[in-house]
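Shown here: the complex without one of its protein chains, the others still in place.
Take a look at chain A:
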């Protein structure tokens, strides 16, 4: 509206008139002019306010006055007043109006409302004293959103305001219910900070899901898992398994695999136990069956058998002459129990890692050669690096080839060398025991092995069976009880903690407790951590017991172990842990405060909770102990791993701190939260730290960098290559500090972890925290004090694979497309053998002796190349002067070799790549994965990686399986790894044929 007046003075004066009609006239005109004349009107606001409060006025007029006042206050920036008057304006406040005023006030109203609601919810006060007018506005807004089809906004507001009724309405009314639901699940994970409330939302979602005509069981089960309701999952699984349709069974398997991926051991066991056993013939009495089940249970946990519950024996016996549907069910039940126990996925992962192992032994060799013999730190670092590089691949070639060198490890180095085997054989559930047998403590005191290797072996068993320790628990307990050597106790405690991760087993706890009460420093430290591992996320009363003991004991090591253990017990409990955290962070003892930092990190892990971040930042700058400050910064990494982009920004200032401990913490925080992302900002932040003046900062930065760059190829970020060269330089440099050298060695291990087929992942694909992984990294970060804890990093490795399975849970031949240049995601090129560099040196020697002959030969070679003559003729011509000729042919060969790649480069690289099941699919590649339409198999769930069940469209044709055999014998591993390297070796093979010409050396 073009303004015709220069002042609102006249209208304002009219407000003071006595006649109500005049006032109304003035108000309605002011309402139109307020956007321009608010400065003038603002002086008269008291008049308008009094009009609003004037009881004699009619409703409409008062609302109008309120609206004008609200607008004026809005322009004055007094949003609170503005809102309260807007509420007074009632229906005159039009939520659909498209103006800044309305937008701002709506946002304010919703904020206010959400605030009030959440406060009311916190104080458990049902009688909420929320202004009904405010509620009305928010509701109007919600209804409008729903009507306009802006369901996501409506859901966001509803969740924020704790209006689950509206949330449900928004979801059910939306046109794409499935899409909206999955959006809602995402939102509830990333934005709902309160655990309790998140559960409420999820419960609602499950309800909505179940009402749908075609329930999405995958999502329902995910929700149920968050809610920790095994009954629901079990009943869904059973329903699917009992279905006639094969596809339903496939779906059930898929659900099971997805659940397993979240590593929630206790929950999985619960689900498994709730699946009903197949109905037998009615004639069969009830009693024997249960006893049979019991015996099966016993059998599985029998000490001499490390296998998981199979369940097959039970079902086989019972269903011999049952009706066919029961037989079918029993068969499926067996499979699903296998999956739920984690056995199937572990076995398949093992097969995948074994068959796709691409680790580069040459790197290790280089490290081994450059490390000084007597430097035990670097020596064991090399052993750690080897273990990490081959984690889960069962390839221990390097160790076998260097037994002599290995034997230099003594005492604790021996402990970790033995434990390293556990990392290499991680997941080798069936044969773990027998593999470690030579090192394990023999019954009685007669065992000749050193306590260090025995302790290490027990630790190794724990690593092999981490989070799947049902079979091995008993054995470890026995070993723990039968020894009083503290080194063995240490190993056994760690092993037991790993194997029984999060099971909260009272008996084991008591065993470990008795070790703790012996008050031996070494064993006590292990016991402390182990108790925490056992009680992960239970928030049990045990924590206070541990805290009391931490106060009593004199040993720093024990206090530290306990501090970490206590922190582990509150894993993921968020607000529930606040009292304990408060207690620990206020303690006099810096070690307990240090534990408090871990408690904060773990309780709020992956929540990006602002309160936790604030607290950590506060400790990072204010605590008197360097250890606490370092840990506080490091803990930020855990709190923020769900939003890795945030971390570099938050710690960037800290990374420039004057305090090296804080810098170290900042490096690791970035490493932890951005692990495997290859995030550019993270790399930029770490880069300067890798050349810090303080050695341990360099160490931390190198390790963190490796964690960030896991599986990032040089093609996608050139800094990866730079970093690899930097590592090599540091390792080869004689004058480098031991600390950073160790960091570099470990970094090279992590960079190529698990045969270059794993990444560090703290979140599952459904955004659920992976308990094992988080706990693993937390304990790993403790390696500052205790190197053997480095092995805990293996818990956080997850294979980056697409493994498609058919109905029989076998891996059929199946091809799919990666819609990206192959070089983007390929394995790094194997390093060249040093001998090739000496071969390159050769020409200089040749030049000095026979330049002429060479020139001639070159001409000849050109001629020959044109004529395309066979190499035989060439060799005959060079027969005259063998020595020179040989060098010449070699050179020619090299030239040809060079030609081949250039030719390849000249033709454009294909823009896609066909992958064959099972295939390596790195995280960044996941979005490029496409399934071929005419393929024989169709995935049940469109997931680009992980375990995916495939529906067979042509079930009559015979299937071709691509992964069949397990890596049964370790003897074959050497050959296999050689085969894996064959591609790389082919280049060297050419060089090998002619012997390096010795005579030429004298010229130099």
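Definition applied: a contact is a pair of C-beta atoms (placed from the backbone, for glycine too) under 8 Å apart; a residue touches a chain by one contact, two chains touch by 3 or more; residues count from 1.
Here is the rule we use: contacts and distances are computed from a predicted model.
Taken from the listed names "acetyl-CoA C-acyltransferase", "Ubiquitin-related modifier 1", "26S proteasome non-ATPase regulatory subunit 8 homolog A" or "Probable cytosolic iron-sulfur protein assembly protein Ciao1", the protein name that UniProt assigns to the chain not shown is "26S proteasome non-ATPase regulatory subunit 8 homolog A". When the full complex is taken into account, the listed residue touching the unshown chain is A:19, out of A:19, A:374, A:734 or A:954. Within the entire complex, the positions of chain A that touch the omitted partner chain are 4-14, 16-19, 21-22, 25, 29, 33, 620-622, 653-654, 656-659, 662.
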